[in-house]
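Have a look at the structure that comes next, please.
Every protein chain but one is kept in place in this view of the complex.
And now, subunit A:
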Amino acid sequence: MKLTNRSKVVSNKEMTFMEKLYLPEIFKGMAITLKHAIAGPKGKVYSYPEVQKPRTKIWRGLHVLKRDEEGRERCTACGLCAVTCPAEAITMTGAERTKDEQHLYREEKYASVYEINMLRCIFCGLCEEACPKSAIYLTDRLVDVETNRGSFIYGKDKLVEKINERIDITERQSELQKKSVK
């Protein structure tokens, strides 16, 4: 059975005389490296700290907990993301919203604690797919460097998007999600 059409049949055929001479093959190799030297590194290299390598819009990076268009948190603490997470990185505690919290949370139940352990997370994106409320998304941002393990447990303070700095995730929403989100 052929899985891909890229496989090559291995052969043990004798080398030709030119290949046995070895020097012509060396010159071929040197010509290849010379071509690379002349072409230069432009467009293939980024001077990292100054220039960041561009990432695609659907890059699976740091998570974000979305708010709806009225600024209320979407998460309803159903726990589906935590259940589907293969690395078991997500933990949450649910709470019931009170009357005067109606402008903060969209549903009657919300996550009082929502934590993702970034050391466990494998950025597979299953939480994003599992979420029925379109509340959690992965973004093209990166997880910061920390010097201790505790700082890698990201709570709501880091995950929920700021009310004035909304993060655009429309690129990665499926048509179904775009329709279902009101």
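In the analysis below, a contact is a pair of C-beta atoms (placed from the backbone, for glycine too) under 8 Å apart; a residue touches a chain by one contact, two chains touch by 3 or more; residues count from 1.
What we mean here is this: contacts and distances are computed from a predicted model.
The unshown chain of the complex is recorded in UniProt as "NADH-quinone oxidoreductase subunit H", chosen from "ABC transporter permease", "Heme exporter protein B", "Ferredoxin-NADP reductase" or "NADH-quinone oxidoreductase subunit H".
Within the whole complex, the absent chain has one touching residue among A:H36, A:H103 or A:R166, and that is A:H36. Note on the undisplayed chain: of the listed residues A:V45, A:I58 or A:L104, the one touching it is A:V45.
For subunit A, the residues touching the chain absent from view are 23, 26, 29-30, 32-34, 36-37, 39-41, 44-45, 47.
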